[in-house]
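Coming up: chain A.
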Amino acid sequence: MPEIAAINQKANQAGIGPATAPASPVVMLKDVHKSFGSLKVLDGVSFEVGRGEVTVIIGRSGSGKSTALRCIDRFERINSGEILVCGHRVDDPGLDLRALRQDVGIVFQSYNLFPHLTIEQNIILAPCAVKRVPKPAAKELARRVLAQVGLEDKLHAYPEQLSGGQQQRAAIARSLAMQPKVMLFDEVTSALDPELTGEVLKVIERLAADGMTMVMVTHEMGFARGIADQIVFMHRGRVHEAGPPEMLASPRTPELSQFVGAGL
Partner candidate 1 sequence: MHIEFDFPAVLERWPSFLGGAVLTLELAFIATLFGGILGAIGAIGRRSRNRSVANICTIYVEAIRNTPLLVQIFLVYFGLASIGLKFSAFSVAALALVINVGAYTTEIMRAGFDAIPQGQIEAAEGLALSRLQIYWHVILLPAMEKVYPSLTSQFVLLMLASSVTSQISAEELTAVANYIQSDTYRAFETYILVALAYVVLSLIMRAGFWGLGMLIFPRQRRLGTPL
Partner candidate 2 sequence: MGGHLNGNHLLFLGQGMLWTFGLSVIALGGGGIAGFIVALCRVSPSRWLRIASGAYVQLIQGMPLLVIMFLAYFGLAAIGVQVSPLAAVGASLTVYVSAYLGEIWRGCIRSVPRPQWEAAEGLALSRAQRMRMVILPQAVRIATPPTVGFMVQIIKNTSLASVVGFVELTRAGQIINNSLFEPFLIYSIIALVYFVLCFPISRLSHRLERRGGAARETLTPA
């Protein structure tokens, strides 16, 4: 399993992923419905993410965009519809949850680094415990992913010794160490001061350039426009408009036009 993941990663990084991959998408949502009690949060959401593609979900708070993202990694169970992620049927009750989560990396708004562990221990925990990577190899891996996010000097620091931006980059590195096939980012810069946002976005940009398949929810419209292959605009639990980033310049619906206007 790890080898395959590594090969996939390499293929992604070489940029041959999207070009040579068949049409089968890495992530696919089809007519997904989800309610919290009587509150309808997702009302028939469908979109696809191809290999090496960056999909950015935008929308007002309460539009269901975070819920849609969390459904991909089965942090929320859906009421009806289909979700296919890296060959896993996420809506199947018999889903092998841990196999899914080895293929999917997720980064949260509040970093969620483990406070009692050093950055290195945070990173090697899952590879050692889940994939049985030997400790020396895992430590080597930790150095590599930390270099990827520019934190190689923080190997032995504890989370509380890092700034918010650094913590978030370390959290990204922790996810990368599991060599996921797709990365999910859930408003990863929303808890950060503006001057720390840039360093995190830069790391994500570099990942995108390396060919990582990504789905992200963000409020950073400029960033979204620059990085996205596909924009999904959600409104009242539905995909209101979707398309290439150019659609932000000429919205077809008044809702998107209003949203973009407010965002500028």
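To be clear about the criterion, contacts are C-beta pairs under 8 Å (C-beta built on N, C-alpha and C of every residue); 3 or more make two chains touch, one makes a residue touch a chain; residues count from 1.
As a selection rule, all candidates are chains of the complex that A comes from, given by their letters.
What you see is a predicted model; the values in this text were computed from it and never measured.
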Direct contact with chain A in this complex, candidates 1 or 2: 1
Partner candidate 1, residues of chain A touching it in the complex: 73, 75, 98-99, 101-102, 104-106, 108, 110, 112-118, 125-126, 129-130, 158, 160-161, 171, 174-175, 178
